[in-house]
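Since the structure comes first, as structure tokens, the remarks are kept for the end.
The complex is shown incomplete by one protein chain, all other protein chains being positioned as in the whole.
Letters are used for the chains, namely A, B and C, taken in the order the chains are written, and counting of residues starts over at 1 for each.
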Amino acid sequence: MIATHYVYWLLFALMMIGLYVVISHGNMLKKLIGLSLFQVGVFLFFISLGKVDGGSAPIVSEDVETYSHPLPQVLILTAIVVGVATLAVGLALAVRIFESYGTVEEDQVLLRDADDREQDGGAS
Amino acid sequence: MTTFVLINVTLLAILIATALTISGMRTLYAATMLTALFSLVTACLFVLLDAVDVAFTEAAVGVGISTVLLLGVLSLTRSREAVTPRLRRLPGAVVVLFTGGTLIYASQDLPEFGSPTTPVQTHPLTDVYLRQSQEDIGIPNTVTSVLASYRGLDTLGELVVVFTAGVAVLALLGPLMQPAEAREREVLDLVDYRVLRVVTGMLMPFILLFALYVLFHGDFGPGGGFQAGVIFASGFVLYGLVFGLDRAQQVLPRRVLWVLIAVGPVLYAGVGVANMLLGGAFLDYDTFAPDDAAAGQHIGILLVESAIGVTVAAVMTSIFFGFANRVESSR
Amino acid sequence: MIFAVMAALLVTMVLALVRAFLGPDLYNRILAINMFGTKTVLFVAVAGFLFGRPDFLDIGILYALVNFVAVVAVLRLTHHDEPATGRNGDGHS
């Protein structure tokens, strides 16, 4: 079991570290960093499913017999570029949130929202 | 084989140690730099797991683009993380323990790592992609043939996602949304860095040449539209960082970038429509050269890869300009 | 011999990693990461020869390039508005 599944377990550990950062940290930028850690865990998991012992990169050449599977690689290749594009959107949102709230801490943003709502309630 | 396992375990251990340190760090600048290191290790692992194309993309994206964007945002916002109260961390720990336990329990059913008899390797599609593609499409890099031909529609979808993300960032941070109190721009003192400027000036043509090489050599080696686009973008990021944003925007005006962002999906979908007009299915490149399917595929893949390259490069560059404009105007 | 080089590279990676973790200031971290980057370039080159397919050295060229971009970005985007030295409380929490 250990000899054949160690890669998966280590990658699960990596994903869980990322998930913990996403859930437990209040800072939005830290959350985004955690998200990319989690993402990398998933990417490596996909790629490791396509790997064959003694295989080679799926670029066909005369003197190579075994190749790793190209399909997970295609999926992950596009996923990486899409991942950075979504990271950029997240960062842009964080910048806008900082500009209107003066903070990127989730708790403080929620607190200010609650304060605003109270003031509105008192006024009407 | 033991060599492989040793290297693999070492790199994974480095990766997990880095991730743990990142999660414990409250100075976000340091955390971001460790993210760059994390990406480098990931790219090494991709090379080790035979995913050379993915390693190419990960290195360019993770180190060249993500790090720059994160650093730019950090210089716009707070770079220190507040302490999260212990009570607030508890649900995260519970969720992580539960999910991790479930994953490890489920991993019993996963196929052995690296075994040639897994469902992935024995599926009939594997043979189509690895052997039959040589006759159907005739290019050695099967990743490119799967990306641009077999799964061309899927890739069109991905390109539209990148396009949408670019538009979203422009809508959030673009010139139409500049903060009202934008101050006068400070000219940065780069006088000290003459060596840097000379070296960057020397490197720029080679970077762009390298990007073109990656774009057109994608059929035979690792490379292709996504990678080339990101390399182009990191070249311009480097130029903008060293020579200042104004000069970079003179070389590559914003309006040109906006047009280029839209060119990619239009060209890609246009190829598909042209195929339909020629009597085939959407993105059926065979119709480009009815007598020689492989030649038709070659033309189609080249057009599609160029479309991807143009859009990815334009989106990444304009995202960088969007953030960097904020950085300069908020000083 | 190539295997020994690979082992040396991995050991050096770990050493650079420890320096990147310890800091204590921003510059030490960038230095460690820059060195780590060079080691990854060598890793790709050596791994190609070790596993018998040295045709993918393009990746090494790219690593050398992005490594440079990262160092320039860190210097350009941090040291103008942030205290970058250890004296202002940079480091572990």
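Assume a residue touches a chain if its C-beta (ideal position, glycine included) is under 8 Å from a C-beta of that chain, and two chains touch if they have at least 3 such contacts.
Throughout what follows, contacts and distances are computed from a predicted model.
Candidate names were "Multicomponent Na+:H+ antiporter subunit G", "phosphoenolpyruvate--glycerone phosphotransferase", "NADH-quinone oxidoreductase subunit L" or "Dihydroxyacetone kinase", and the UniProt protein name of the unshown chain is "Multicomponent Na+:H+ antiporter subunit G".
For the chain excluded from display, the touched partners among the shown chains of the whole complex are B, C. Residue-level contact of chain B with the missing chain is found at 192-193, 195-196, 199, 202-203. Even with one chain removed from view, chain C keeps its contact list with that chain: residues 1-2, 4-5, 7-9, 11-12, 15-16, 18-19, 24-25, 27-28, 30-32, 34-35, 38-39, 41-42, 45-46, 49, 54-55, 57-58, 60-61, 64-65, 67-68, 71-72, 75, 79, 84-86.
In the analysis below, only the chains that are shown with their structure count from here on.
No other pair of chains has as many C-beta pairs in contact as A-B.
One finds 20 Å separating the Cα centroids of chain B and chain C. Each of residues 51, 55-56 in chain C touches at least two other chains.
Each of residues 56-57, 59, 61 in chain A touches at least two other chains. Residues of chain B touching chain C in their complex: 3-4, 7, 10-11, 14, 17-18, 21, 24-27, 29-30, 33-34, 36-37, 40-41, 43-44, 47-48, 52, 55-56, 59-60, 63-64, 67-68, 71-72, 74-75, 79, 83, 188, 196, 200, 203, 207, 210, 213-214, 217, 221-223, 227, 231, 234, 237-238, 241-242, 327, 331. Of all residues in chain A, only 56-57, 59, 61, 64 touch chain C in the complex they form. Chain B contributes residues 1, 4, 8-9, 12-13, 15-16, 19-20, 22-23, 28, 31-32, 35, 38-39, 42, 45-46, 49-54, 57-58, 61-62, 65-66, 69-70, 73-74, 76-78, 81-82, 84, 88-89, 91-93, 95-96, 99-100, 103-104, 107-108, 110-116, 118, 120-121, 125-126, 129-130, 134, 140-143, 146-147, 151, 154-155, 158, 161-162, 165-166, 168-169, 172-173, 179, 220-222, 224, 226, 229-230, 312, 315-316, 319, 322-323, 326 to its touches with chain A in the complex.
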